[in-house]
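On to subunit A.
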Amino acid sequence: MILNHIIVLIPISLLVFSFITFLLGTVRRSLAYPTALVGSAISVACSVVGLILVLQGGPIHYYLGGWPPPIGIEYVLDYLSAFMAVLTTFIGFISIVYSRKSFAQELPHKVVPLYTITLLLLSGLCGIIVTGDLFNLYVFLEIASLTAYALLAVGEKRAPVAAFRYVIMGTVGACFYLLGVGFIYFSTGTLNMADAAKLLPAIYDSRAIIAAAVFIVIGIGLKMALFPMHSWLPDAYTYAPSAVISLIAPLMTKVFAYVLIRMLISVFLPEYLSDVIPATLVIGWLAAAGIVIMSIMAIAQDDFRRMLAYSSLAQICYVALGIGLANPLGLIGGMLHILNHAFMKGCLFQVAGAIRYRTGLTSISKFNGLGKKMRWTMGSFGIAALSMIGIPPACGFFSKWYLMLGSIDAGNWVFVGVIALSSLLNAVYFFKIIEKVFFAQPDDDIVENAAEPPKEMLVPIVIMAVAIIALGLVNVYIVTNILEPVVNHVFN
Partner candidate 1 sequence: MIAKYKNIVVNIASRVMAPFMMLYALYALFHGHSSPGGGFQGGAIMAAGVMLLRLTLGKERSSRKFPVWLAPVIGTTGVFIFAGTGIVTMLGGGNYLDYGFLPFPFLSPSEHRFWGILIIEIGVFLGVSGIMVTIFDCLTAEQE
Partner candidate 2 sequence: MSWEIGLIIVVVVIISAIVALSIRDLLAASFVLMAYSFGMALLYTELGAPDVGFTEAAVGAGLSGVFIIAALYYMKRRSDD
């Protein structure tokens, strides 16, 4: 019986547990961590069960309050959303495991609200993923954004300024999205995605729909930090607490990329966004430019986290490139890159946090010889870095492979060149670190005294690193069983 409700349990369990965490945490601070852990474990279980159900029996539709659409709010767990839900909850779980020691060192007095807000954030993200209703998506989007603002603000001295900038840009993005939804609603009279997708083709030429598409794409583009709307991201990522950023960096922008994909495949349909208005073309070229420029910016950084932030920007452009290609293989590449990049960036930011935890270092130029002291951590870093560069069989290679095939199908040689060039640029900034970490002599007392981080931090890092290799090897199962049905459904 509970299986019927699995879809709504994913966000609701997180929501309920966020408040349980708060209540128990007020009673006793040490209870916050285990409660949060239990809550996110339950959500992982729910989403895994959901994925299994979807793989067995196809998409699940759930009508909130028993009202069928278009009146009521519909939750949909199709292949893509089930996959994203598993990804989100799993990364959330891993980073909560990771966060304990990090919070204990950096922000010991704010543990209870931090865990509450973290669970709320996850709940918002899961809500974004499972909802099939355009306005409901806005509500969850705001929940996720508000909690993210709060989490990002508690970091270093400069964090609030960065978070404030994020608030402004994020609000503009969300409002643009809301405006676009308004245009859709007043043109079609529905807020349900599937319903809108049915009604929209009849009025594709309407100026209102064009406006809706433009507003939604810009709004989501701001939220996912698509080049050139990225200016809020580097500061926000650089100054946030390590544990927070290892949760937000893999998830936030990816989930918004997912929203863009969802708009593309289940609201507007690709033929509209690629033919009637050349939105995908614009996204694709912006992404191509973004990949190159952001990678070059990443090379210029000395702060490890800032470098990773710029690298994130470049990587989110890969997803956007897949969306911009708007053909089956490109889209598969983009979606697969959401998964891959979530794991790679999660691992890298966790490594950054671990280094900071043990040594307090954030500047790459001081990393000399760290590999000898933190073998497992830096080994995992090496795997993640190689995956970012695109060395097979790590997973990063495969998303680039599909994107490349998609670009070839689209006949766009510039994109092919950009993908190849970007892996070289990735190599430049990652090998700069690998060289220092593994092959330079330690020249610093801090490094000499460094040691492996505690097990609670190390285990998540290693799990992520192993997952990076494993995902590369099993990517074909994900592609054929989960992503291809999504794409075939749209492009047949």
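Keep in mind how these were chosen: all candidates are chains of the complex that A comes from, given by their letters.
The rule is simple: a residue touches a chain if its C-beta (ideal position, glycine included) is under 8 Å from a C-beta of that chain, and two chains touch if they have at least 3 such contacts; residues count from 1.
In this text the structure is predicted, and so the values were computed from the model without any measurement.
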Quick check: counting C-beta contacts as defined, which of 1 or 2 touches subunit A in this complex? 1
Taking the complex as given, what residues does subunit A use to touch candidate 1? 1-2, 5, 8, 12, 15-16, 19, 22-23, 26, 62-66
